[in-house]
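For this depiction, one protein chain was excluded, whereas all remaining protein chains were kept in their positions.
Chain lettering (A and B) follows the sequence in which the chains are written, and residue indices restart at 1 in each chain.
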Amino acid sequence: MWYQKSITLPEFSRGYHLITEIIRKNLPTLPQIGLLHIFIQHTSAALAINENADPSVRRDFRQFIDQLIPDGDKIFVHTLEGDDDMPAHIKSSLFGQSLVIPIVQGRLGLGTWQGIYLCEFRNFGGPRQLILTVWGE
Amino acid sequence: MWYQKSITLPEFSRGYHLITEIIRKNLPTLPQIGLLHIFIQHTSAALAINENADPSVRRDFRQFIDQLIPDGDKIFVHTLEGDDDMPAHIKSSLFGQSLVIPIVQGRLGLGTWQGIYLCEFRNFGGPRQLILTVWGE
Partner (left out) sequence: MWYQKSITLPEFSRGYHLITEIIRKNLPTLPQIGLLHIFIQHTSAALAINENADPSVRRDFRQFIDQLIPDGDKIFVHTLEGDDDMPAHIKSSLFGQSLVIPIVQGRLGLGTWQGIYLCEFRNFGGPRQLILTVWGE
């Protein structure tokens, strides 16, 4: 079984956002065993899996990572698109632009506390394109 | 060919641990061409591939990453579960919770020096759940 769908996320503010339900509602009936691949077609945003309950986790992600990889670091030469652009590229590759999640007995095999995050690193990133691919049997 | 197995790792101490042999002994006869996906169902631990020989590499990983993303950073608000909790969430998403390894002629296509690490970021993380999925032909 193969399934593929391209979806456009609504525009999100800079920060970390739970998108698990958006992903779920774009999936077909899942195979008994298989995998879901989620890919974001951008270089200044990322996908991650993390804690799905307390919003303060998402707030702390933003605070800490923005401190670690700060806007407007003097070392950057690629600054034409703004102080948030080059840090966004670096964060994008450190978090990664794709996720692979196992499908177990017809359901996503996420742990109890695992949710899917859109990591929006730009101040005004605009709508983001994802490609969902499911394969299995 | 499809194969899937859920396994529970023994409890590991905080740090980086080689688990290549634990993974291997839970695999079936592998296909000639295929892939192995390993997924950890937690948000305060991770999986990585790195040097499999000298234990000082694993020690340096812990020292350096704990310095980069320190316990008890004043910026954190999500502190109810302890000083090591929020740093563990961040490390988990930076290292990543899944690995995809090619299967080449019936064997894992790891390089000579590549081993599979469990990255345990909590002081007392407890046993961790993995899902192994193999597909190929």
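Keep in mind that, in the parts below, contacts are C-beta pairs under 8 Å (C-beta built on N, C-alpha and C of every residue); 3 or more make two chains touch, one makes a residue touch a chain.
Everything numeric here is computed off the predicted structure, so don't read it as measured data.
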| item | value |
| --- | --- |
| From A:I19, A:I33, A:V57 or A:V100, residue that would touch the chain that is not displayed | A:V100 |
| Residues of chain B in contact with the chain not shown | 33-35, 48-51, 54, 56-57, 59-61, 63-65, 67-68, 94-96, 99-102, 104, 109-114, 117, 135-137 |
| Where the unshown chain meets chain A, residue by residue | 2, 4, 6, 37, 39-43, 68-69, 73, 75-78, 86, 89-90, 92-94, 96-98, 100, 129, 131, 133, 135 |
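Methods note: only the chains that are shown with their structure count from here on.
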| item | value |
| --- | --- |
| Separation of mean Cα positions, chain B and chain A [Å, integer] | 20 |
